[in-house]
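Before I ask anything, here is the structure I am working with.
A single protein chain has been omitted from the complex, and every remaining protein chain is retained in its original position.
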Amino acid sequence: MIARRIGRALPLTPALVLLLLFLAGPIVYCAYIAFTDLQLTGQAHASFVGFANFRRAFHDDAFLNAVWLTLVFTVLSSLLGQNTLGLALAALMRRASKPVRTLTGGIVITAWVLPEVVAGFLLYAFFRREGTLNAILGFLHLPSQNWLFTLPILAVSFANVWRGAAFSMLVYSAALDEIPDEIEESAEVDGAGGWRRMWHITLPMIRRSIGTNLMLNTLQTLSVFGLIWVMTRGGPGDRSQTLPLFMYEQAFQNSMIGYGTAVALLLLLVGSLFSVVYMRLLRTEV
Amino acid sequence: MPRSRRGSGHRSRRRSRRLAADLGLLVVAAAFVLPLAWVVLSAVDPHAGLRVKIPDGFTFGNFDAILTPDITYTPLLNSLILCGGATALTVVCAALAAYPLSRYRSRLNRPFLLSILFATSLPITAIMVPVYALFVRINLIDTMQGTILFFAASQLPFAIWLMKNFMDGVPKELEEAAWTDGANSAQSLVRIVLPLMGPGLAVVTVFAFVMMWGNFFVPFMLLLSPDQMPASVSINDFFGNRGMVAYGQLAAFSVIYSTPVILLYVLVARRLGGGFALGGAVKG
Partner (left out) sequence: MRPTAVSILALALVTSAASLTACSSGSGSSPDTVKVSFKESMDNTVKVTDNYLADIKKQFEKEYPGKKVELVPIKASDADYYTKLEQMLRSPRTAPDLVYEDTFLINSDITSGYLKPLDSYLAKWQDWGQFIDTAKSAARGEDGKTYGVPDGTDTRGLWFDKRVFEKAGLPADWQPKSWDDVLAAARTIKQKVPGVTPLNVYTGKPAGETATMQGFEMLLYGTNDGAGDPLYDKSSKKWIAGSQGFKDALSFVETVYKDKLGPDVSDALDPNYRNTVWGELMPQGKLGINLDGSWLPQSWGKNSGHEWPDWSKDLGLAYMPTQHGQAPGKVSMSGGWTWSVPAKAGNPDLAFDFIKTMQTKANAEKWYIANSGIAVRKDVAGDPSYASAQPGIKFFTDLVASTHYRPAYPAYPKVSTAIQEAMEGVTTGDASVEKAASTYDSTLKDVTDDQVVTQ
């Protein structure tokens, strides 16, 4: 009996070993380093410093700035941007003609599939002073801006919407497909207008998808690094320095690996919090 | 007749609504296509700049300039080894792990699946600094195999989750027939279950590969030698010099580097229908 049970669990081992060594291991190690003053250079031995790194973080203007920017970035690009645009695209696609649907879907998904760094370069070029956006604004006789300098957080947020809208679109398309046609039709017959129908019938029916999509988007957005790194490196100054970039800078550019890891641990905690909420939403599925 | 009047009104309302939807989508498409147009047009433009414009001339010079071992071939080969190896490892481990989770009832299934789900959504970026420190400690830093193992581990939670869901869709009765013929679980997994979930397997494979192909931070942290760098990092080194970048070459490289994942996506999407079932697989 026991032998059979072990035999059955055997196929789990490779995955389990990998996960324990390379995922759980680093997390435990993270929790350890966060309480030391490990440095990249300038130090003979690291020592245990208790909560000093965390105390420092909460008195560090640059850290608080990074928290604020991460919040702005997440709300703008994930909550308002990807999520809303994705839903709008999915809803419009149900009505649009096939060629338009295919074309738009293709373009939006291409943006999603592109490697992160390439996407970063494309949007860097788009938002640069000499770039396409300003060319268009100039053509329309609107004032142009040096976007990456004056409003870098806005520029990287738009970049993240551009890159991530496809995911929400796919999730919502799948969700909307499951709404029986009869429900929409009967609502239409009752004379419910487009917006009211969306608000009172469609949205409530896909609310679980909205929940999961929001969680996944938010978690994805919390860990964006390459896109911002390529576009602005967190600058100028620290105007687009979100937590992952702040963490990297502290750990490596400023050589404070311990401090950077403490920031990482905080980020991980926030991530776990969202993760738990996400799991509650999915609870019935497991 | 009221009925037919309502029908024609219905149709015309439908038509105008479709027109509005088309228009809305086209506006979004136009906005989304601009950066993509830049990269495609600049790649063949002998005088590429930072804005979208009709090329003044047509050239393959940009491609010629970058098709050298240093700039293109080595980084792409490294990407292929890294992502190919890690994808393979991910898929194999996920398929093996999904089987008992999908087929046997156990008290441990639920906590295991919950932890997997939890791990799915952890921000991997956050653990990269400690992973770097750990890899220095255990002497895996700057090795392809170390990076492959980490890549695989980071993709595994989601891969197992997807794989288990797809496997649940394969009816158990088909296997039972094989069991009575004396096949063991390994045989029935390889001969019966996996072949029946081909599309699911393809989704997991392509998704893992695409995610890793584009990943910048992991190799950026775990690899150091220039000759081991995958394209995602080398592109930044070669073209990081903003002020003096040859934008045409940057665009050409971007095109070459992005093509494999786009092709993969198209192939899979073709076979499996739009959205490649991913949307369906993650929705709550």
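Labels A and B are assigned to the chains in the order they are written; within every chain, residues are numbered from 1.
The rule we apply is simple: a residue touches a chain if its C-beta (ideal position, glycine included) is under 8 Å from a C-beta of that chain, and two chains touch if they have at least 3 such contacts.
Keep in mind that this is a model prediction, so the values were computed, not measured.
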item	value
Which of B:108, B:136 or B:263 contacts the chain that the document leaves out	B:136
Residue of B:72, B:102, B:185 or B:205 in touch with the missing chain, whole complex considered	B:205
Missing-partner contacts on chain B, residue numbers	81-82, 84-85, 87-89, 91-92, 95, 132, 136, 139, 141-145, 148, 190, 194-199, 201-202, 205, 224-226, 228, 237-238, 240-244
Footprint left on chain A by the chain that the document does not show	39-44, 56, 61, 129, 146, 148-149, 233, 235-237, 239, 252-255
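One rule holds for everything that comes next: only the chains that are shown with their structure count from here on.
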item	value
In the complex, chain B residues that touch chain A	17-18, 20-22, 24-26, 28-29, 32-36, 38-39, 49-52, 89, 92-94, 96-97, 99-101, 104, 106, 108, 110, 112-114, 117-131, 133-134, 149-150, 152-154, 156-157, 160, 185, 189, 210, 213-217, 220, 231-233, 235-236, 239, 247, 250, 254, 257-258, 261-262, 265, 269, 274-275, 278-280, 282-284
Residues on chain A engaged by chain B in the complex (per definition of touch)	5, 8-9, 11-12, 14-16, 18-19, 21-23, 25-27, 29-30, 33, 38, 85, 88-89, 92-97, 100-101, 103-105, 107-111, 113-118, 121-123, 125-126, 128, 130-132, 134-135, 162, 165, 170-175, 194, 208-209, 211-213, 215-216, 219, 222-226, 229-230, 244, 247-248, 251, 257, 260-261, 264-265, 267-268, 271-272, 274-276, 278-279, 281-282, 285-286
